[in-house]
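One chain of protein is taken out of this complex; the other chains stay put.
Right, subunit A next:
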Amino acid sequence: MNGPKPEDYVIDVHDLRKDFGTLRVVDGLSLRVARGEICGFLGANGSGKTTTIRMLCGLLVPDAGHGTCLGLDIIRDAPRIRRQVGYMTQRFSLYEDLTVRENLELVAGIYELSDPRGAVDAMLDRMELRGRASQLAGQLSGGWKQRLALTACVLHRPALLLLDEPTAGVDARARRAFWDLIHDMAGGGLTVLVSTHYMDEAERCARVVYLAGGRIVVQGSAGELLARVGLVTFEGTGDGVEDAVRRLREAPGVEAATVFGRALHVAGMDRARLEEAIHAQGGGLAWQEVPPRLEDVFIHLLGQEDG
């Protein structure tokens, strides 16, 4: 099987570094994203996700490192990169005192689209925003705001989408609809780099990149990550999960103990010690081994960072 050729990488950056004062936010980060790929950016708050995304679209100048975005140098060609990238900020950054249509027409004008009205009309239909076209952006609910923001950053048909926590604070149904749109667009050849804290969203990415301390810790598909980390998970059900979780959190060999309703998930790297811990804490729970969840993998990774 042949891997992608260098020119197929939409993002190809090496050893990026960025300091804010004395704080090193991004520390030697290298990343390649192939054309048409949906790449998930994960990591704790402050792990460098937003800063990396901002460097990719020229909003921040890296202190060190080099690379290309859409074949253009991220330092020298930032203005040209901006024309071909759609960037959705973490915080809603369109004008709340303009209507949906007015906001989109502004963006269409800035990108000098040949038929701004037509482009806006077509996109309103595609994103099912037509019914809200004359509503003020500030009066939209969270889910619709995100949809408007996404619409604004795909209006000029970018080759690359950089989405910074696009679904933070949005309900499950709106999130699902949002991801359906993203998959739809990626099917058309669009490359997407999306940061998120939601595990279900990470599972919808072709590849997940996990950041900690401004570096990439692991990357791969959700399945690969689960296999590579090799976490073992047991699920206990029955009465007294609250007591059991308290005892198990302190137990040796237990990396994560989390309550999901009436069930308790215990995860660890060492099967024998994990079984021993479960056995030792007693209690009347019924135990069975379950496939590990991506969330457990990340809690495990976060735990390693702290340790």
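FYI, contacts are C-beta pairs under 8 Å (C-beta built on N, C-alpha and C of every residue); 3 or more make two chains touch, one makes a residue touch a chain; residues count from 1.
In the analysis below, contacts and distances are computed from a predicted model.
K.L.:
According to its UniProt record, what is the protein name of the omitted chain, chosen from "Integral membrane protein", "ATP synthase gamma chain", "ABC transporter permease" or "Sigma-70 family RNA polymerase sigma factor"?
P.N.:
"ABC transporter permease"
K.L.:
Can you work out which residue in A:9, A:41, A:87 or A:144 touches the chain that's missing from view?
P.N.:
A:87
K.L.:
Of the residues A:34, A:59, A:133 or A:186, I need the one that contacts the missing chain.
P.N.:
Of all options in A:34, A:59, A:133 or A:186, contact with the hidden chain holds for A:59.
K.L.:
By the contact definition given up top, give the residues of subunit A that touch the hidden chain.
P.N.:
Where subunit A meets the chain not shown: residues 54, 57-61, 78-79, 82-83, 85, 87, 89, 91-96, 107, 110-111, 152.
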